[in-house]
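Just one protein chain is left out here, and the rest sit where they should.
Letters A, B and C name the chains as they come in the text, with residue numbers starting at 1 for each one.
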């Protein structure tokens, strides 16, 4: 072991060495921007310098051939630098306006859609799913690919009322975060316990503590220490599964997709908001999840038609009210839409403010 | 017992027999109203009938001589009918406009202030206090009288931005309800238990169950069954006192007044809102409670100056923000202003929306 | 007479003085002499000296608030100072004749002190000895008046002046008040519920009866068609106040921004998004009015602080008509189901709002036989912590209702 190389704890790398020179030069000195066309941002600095950023969609989970192809394009058209957005879109920064159109053409020719800026539907927040995670109820890469195929037209255009941020999560842990539209998993059956395994791989005190409704009790099963779940209490959240894989929660049939609407982290106009349940019980249907896609598209279509400029989904529903949202989207309203978790009282109508 | 008279369970009396004939005639047929002067409402019916209602303040807790005097006035000027408002103001209904001024003069001469309509400070919600209740931390009639003396000028004028509803409560049970401004009791020391009495008058299981923070335990004291209070947990709410009078919570020194602002039950503009703590630690100082009165007046003065027409106190603070409220009223902001009860998270600032 | 230096300080000032009134009563009534003494003692010591007990009238289990003095040795004549809670006529209308009769009864049997009204709406005849309670009640009862509620019972209710003198009134509050409360007189007079239960009736969303926060069941008037607009009066209002005043005080205060001032000074109302808050109608009383298709919204669960904190009611009926006898029967049925469910499911000393908090709105709705509706919520579920295995059945229910 003496020869082992100790790590260099260098932490977060300094970005300046990898940053486009125009950005370095005008660092902190930008004046304004506009969007000459979908997929292109035009930023002007106090110095008078101008840059055009061209944004293209990627599959996030990239093979190195794709990355090298993106590098080739960057070298030929993009001055040798790229920027990735938080949504896994790639951006090329150009100082020469005349290169914008050829770059776009090239990207499109190579199969990278140009768009995702402004009031478009940008790339979906991507997680791991069956490709890599140890607890997924569905896939991530496949869901995102299938959905982005369907939403491609809205990615390359800027025709929505405001930007649309979609997120997906492949289990109830929700690495995908809040979204204007969020597509998540809801388990509908309590975990089936594989008692033979519990003693070996389960951190029993941890799993008991992890259950948010105290539904798990230690128990002896076939003379061996195991666990039991009070099925009446269990809310099927799956929190017990990571510390105790024998708590089989994922089910090909009963782990369903659910759709949530109106999440928003920006402070623009209203304060940040959590997304809200609008549809559930949607089959987890690989490889293209058509049922979920249909609902997402229906919501987007209604929103596009009914919302005013600059209204995010949350703003729009706030104006028209939730009853009308269900009416326009033709989604059923059920008892499950009425919250009963902590803070649920805040979600009840404690007024006569009603739209008829 | 045979001669005992069985009650006639007549319930709520039919009001029509006691209602002013013009109101009976135009029942459900009113068209519009205005306020020709403070204290006077002018209602016009679809039929063209008009009534003028003259509103005057009373002490609520009335001796029968006062009531008879009000009846005399009613007979002479008010066609023999009166209406009491929910805030214990009396109203005379006139069909002859010319009697309005003489009636007002008469009421004023007899010591009944005319006002309380529209954007005035109307009569304070009145409770029982030392005069009648078994659990009061302060008086009610005296507090209301002292405050209304101070606020008389705002009762007889309509110069506030919008109507002001003040409530008082003489213990933490709060029979007085929510208010634009609410003056309530906060105990600051846990109950002192009179152990000798517990066994006799205390409903022990009830009192244990009543404590909202489970601070009460049964205990043996001097060989007799009694109770003990975990002073670290106790929030001094006084809920244990009604079912167990030996739980002495009222304290001449440590039961303090607190002032709450922004309660609103109407649905006008925003939804109904609860009032919020703004000041506490105010001495419970009979017979005129000058410290509390001073704070109420300061709040009203700032509100009157800074709010726009039709802004209730809650609307005004919503516009200017709570930090500015504390700045303008010069009231100290303390850790006690940060809620920690159920739903407290809703009261935290989960955004960067800040006024500087 | 006792010396009352502190109380005397409450005789000055412009507001009518209850002390002056008490002193006037004390001239002819020894009970009031000692009552003043005890009150002064409270002012000095900053403590109350009343305790409860058991006092009632024949046939009823509640309605009297018994008060026995803890300092009776010092103030023997007010050793007993009970209150009769008497239900007022719906809407609190009185002829002077009636008031005089009431005074006469109270002069004969009681202290002469009356409160118009208690916070729950009772006429409170305050100050009577145990041995006189029955006689006083009998006289009031013969006059057509009945005891109100106390203890774990249906309580005395209040209704706003409504139809009697208010153009905003969207239903007959007095009638509903009487119809509903008089259905539950047994539950009022013989306290056997888990805890108190209050009704309140407000004719419109201004909620002059504070029902949303002070009633287990709040019945509030509203309308579902378009509001009535008299454009000529709108123009007159704009002319007298100026466009800017109207924009700043009416338009921008509309919670859903559904008002627009046309160039010709008429008003455009987006009735689809109007939430019937009343603001614009309150400001422009001559020009605007509730619509014609009127009814009520019902909310359940309002109350003050004990024991989980203040609660507002929750919408359980977004809209129902309240005109015909059948309408009234439907409302009565909802009330009956609510009280039955409450009686069976609430814990001791638990109000409806607390019960709903404990069991969840959905279980409560199922218990009283009402269907879920998006108007009952401000926004749908945020928490994913829920088991949804009945989704398809529930969705089917909704789709059927929509189709039906």
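Just so we're on the same page, contacts are C-beta pairs under 8 Å (C-beta built on N, C-alpha and C of every residue); 3 or more make two chains touch, one makes a residue touch a chain.
Keep in mind that what you see is a predicted model, and the values were worked out from it rather than measured.
Across A:51, A:261 or A:313, the residue that sits in touch with the chain not pictured is A:51. Only one of the listed residues, A:269, A:298 or A:324, touches the absent chain: A:269.
Against the chain not displayed here, chain A makes contact via residues 1, 4-15, 17-20, 23-24, 27-28, 30-34, 43, 51, 53, 57-68, 70-71, 74-75, 78, 80-86, 88, 90, 93, 111-113, 125-127, 129-136, 138-139, 141-142, 145-146, 148-149, 152, 172-178, 206, 209-210, 212, 237, 239, 245, 250, 252-253, 255, 265-272, 274, 284, 286-288, 308-310, 315, 341-343.
Residues touching the missing chain, restricted to chain C, are 252, 257, 305, 309-310, 382-385 (touch as defined at the top). The omitted chain makes contact with chain B at the following residues, 172, 174, 184, 186, 188-190, 212-213, 234-237, 254, 256, 258, 262, 274-278, 280-281, 319-324, 326, 332-356.
The rule we apply is simple: only the chains that are shown with their structure count from here on.
Chain A and chain C have Cα centroids separated by 48 Å.
Under the contact definition stated at the top, the residues of chain B that touch 2 or more other chains are 267, 271-272, 343.
Residue numbers of chain C whose C-beta contacts span two or more other chains: 205, 207, 212, 255, 275-277, 312.
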